[in-house]
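Read through the structure below, which is laid out as structure tokens, and then see the notes.
The complex appears here minus one protein chain, its other protein chains still in place.
All chains are identified by letter, namely A and B, in their written order; residue positions are counted from 1 within each chain.
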Amino acid sequence: MDAERIDQIIEPYQGAPDLLIQVLLAIQSECNWLPEAALRKTSEKLQVPMSRILHIATFYKAFSLVPKGRHKVHICTGTACHVRGAPRILHTVQELTGIGAGETDLELKFSVETVNCIGCCALGPVIDVDGKVHGNVSTGDTADILEQYK
Amino acid sequence: MPQLRSPDQLDAFRQELSSSGDADTPCISVCAGTGCLAYGADQVIRAFEAEIGKQGLAATVNTKGTGCPGYCEKGPVVVIYPEEICYLGVKPEDVPEIVTRTIVEKKVVARLVYSDPDSGEQAIRESDIPFYKHQERFLLSSNTRIDSKSIDDYLAIGGYTALSKALFRMTAVEVVEEVKKSNLRGRGGGGFPAGRKWEGSRDAPEEVKYVLVNADEGDPGAFMDRALLEGNPHSILEGLIIGGYAIGAHEGYVYVRQEYPLAVENIALAIRHAEEYGLLGENILGSGFDFKVMVHQGAGAFVCGESTALMTALEGRAGEPRPKYVRSNVKGLWNRPSVLNNVETWANVPLIINKGADWFTGYGTEGSKGTKIFSLVGKIANTGLVEVPMGITLRDIVYKIGGGIPGGKKFKAVQTGGPSGGCIPERLLDLEVGFDELTEAGSMMGSGGMIVMDEDTCMVDVARYFLHFLSDESCGKCVPCREGLRQMDRILKNITEGKGQDGDIETLEDLSELAMDASLCALGKSAPNPLLSTLRYFRDEYEAHIKEKRCPSLLCKDLVKYYIDPEKCSACLICLRKCPEGGVVGAKNMIHVIDHEKCTSCGVCFDVCPDRFDAVVKYSGEPVPPPIPEEQRMIDRKKKKDHEQSPSAN
Partner (left out) sequence: MSKVHLQIDGKAVEAEEGMTVLEAAHHAGIKIPTLCFHHELEPMGGCRLCMVELDFGDWTRLVVSCVYLVEEGLVVRTRSEKVDKIRKGILELQLAHAPYSPQLNRWAEEYGADRNRFVQDASFCIHCGLCVRYCAEVAQKHAVGFIDRGVRKEISFIPEIAARECNDCKECFPLCPTSYLQAAFVLTESLAFPRNGSAKAGDSAESAS
């Protein structure tokens, strides 16, 4: 974690506790997680108690208190994808990666998440890996898709 | 960049824009919404730009990445103006042909236009395609005409006319009255009359007030707001400024979920452009009215779509709703009068101001006026966004616009209103769509998600899906929701796993009553709706799961066993290879048999068995036939071929 970079990110939000969520989003985007030192800095500069920061960091799904994997596998579990078989895709991804939704593997290769609707319902069931959307996925395809990622 | 300081300057600038573009100038509009981008639309756009450049047409032909036109099933969608020729499923390889045949030779590329799946009849123009023909697209039609990142395009089609009219030819009170007269009801779920909400804030004595856009769109399966915000952000901005003027607010917030990065980008850009043109900021258009807008991103919590939770999140806190007995339009954000409306509601405002409340009330039913955008998804042939007048029947939406159920399957139910809504069965398909009509049927309008389900959908599983979702998204503050939904989720999970017991339905009903009566916010209060509506119309499915340990739709994994029909199996080895557990026993020329010791009912064999064999069968509530003896599993290929060819086989 680059301390100077973190300072740069927090600087415009100094003294504005109502923008806490926005600054945390910026830090998450920069570091791929929320390092504790960054949270302490935020607490100091925005004049917000640590307990509130931790509540927010754990309340909202966008944040992670542990580093995320290199490749983010998002399985859409929106209603349309659910009705088209998303649970089986999730199950297969779990079998193949060895981790469940919300988890990251020990090699920090994959982080698996479920998302509630990417808005590509016509392509359902949908997996999004690192922003690339794979549509009309079947259980058989899943292994082929994940194999592409190192 | 001009700073427009009066209505006249705005009109003059608009004239300039319209005249610089000849109405006959060809324009290639490629949908650049998130859905089509996933289909590779960005490559299609680049291919057009390259080909246009190659053929030397860059000076006379425009190519635009536009907002979502709604026909997501057939993306990438390309519309060629001025002829309005609509090409579907366009790939980069198709582009050179389109440019040569359509742009240059003015001919149609027949294989890319819409073709009716039954009759083969073609429809070339967008408005002739059945999917679009039955819609009334006041809000969505602009999407294909503008580059979502261009304020000039929005101005050229008449954008900000309503703002000019409101600021200079109407008083704030008149604006509120017009919105009241239109009977515009909230499009986010509550269906509360917007005019009355505005009036409450207008009348509040406080100096500082706020207008807020709820772009948190958390209902899974709903993406209308995304299409509007990505495709035509200025329409929402214009509505918001008018709202601010109407109630006396000088600050607005757009709360967008962070899962919509393109929407965040486009609205932020729109705000910057509007500021540059003097349409936002101090002394808008020289009217003396100041207004500024900030964008706040959500961080992944469905509950933040609830109004008090959203305001709490805007204050930089965890989005936990607050028990309030004084309405937010009087005491809302920072305890000040705040009007929070949904994206689609705000987008309707410029229309109402421009065309008048009387025009608006010409569409719809007694209690529900205007149009509504629905996201028509699930087991439906034409998935996408549809904008229809209130009062259209569900049947028309599903069949005339949606094209019915694919795969020859039978319609079972349509779920509306997201996790707060319910399922409507076939016998109620002639229901006219409207706020009150849907509520009476045990569902609700909600934000507009419309999920179609067929005979393969298990209604108990649907109820469990929604309860699990809500239990996961519950903020946890109040007991009936946090604990009640947790127990309901648990009971439903047991039922779908074959562990249901007598008394479970009664317990579910008790917990439902508790959640509806005693929850702190609408998430908890409406959480039982999917369960109660499926119990109302599909109780037999629950009883089959509990009493017979049978899933009538053959879906619930723990209640379904797979069996390979030896009469149909061709020993092709496909399922044997694909089975993740190594649970298929067989070989080349040896009929495959499932080893139930290893089988986890994952369904891969069912998915991969080729259609021409269709050998895998599902059983539920009754035992699977025993495997045929090993000796009988050898296939004599010649004998099989003779058998297939003999008249008695058919």
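Assorted remarks:
Here, a contact is a pair of C-beta atoms (placed from the backbone, for glycine too) under 8 Å apart; a residue touches a chain by one contact, two chains touch by 3 or more.
From a predicted model like this one, the values you see are computed outputs, not experimental measurements.
Checked against the hidden chain, the listed residues B:24, B:517, B:611 or B:631 yield one contact partner: B:517. Contact with the chain not shown here comes from a single listed residue; of B:318, B:333, B:522 or B:615, that residue is B:318. Contact with the chain not shown here comes from a single listed residue; of A:12, A:49 or A:98, that residue is A:49. Checked against the hidden chain, the listed residues A:36, A:130 or A:144 yield one contact partner: A:36. Residues touching the missing chain, restricted to subunit B, are 301, 303, 318, 320, 322-325, 471-480, 482-484, 486-487, 490, 510-511, 513-514, 517-520 (touch as defined at the top).
Take subunit A: the residues that touch the chain left off the picture are 36-37, 40, 49-52, 54-55, 58-59.
The rule is short, and it goes like this: only the chains that are shown with their structure count from here on.
With centres taken as mean Cα positions, subunit B sits 22 Å from subunit A.
Remark: subunit B residues 34-35, 38-39, 72-73, 75, 218-223, 226-227, 258-260, 296-302, 313-319, 375, 377-379, 383-384, 415, 418, 449, 451, 453, 457, 462, 465-466, 469, 475, 578, 580, 602-604, 607-608 touch subunit A in the complex. The touching residues of subunit A, when paired with subunit B in their complex, are 17-22, 24-25, 48, 52, 55-56, 59-63, 77-80, 82-84, 88, 91-92, 95, 115-124, 126, 133, 135, 138-140.
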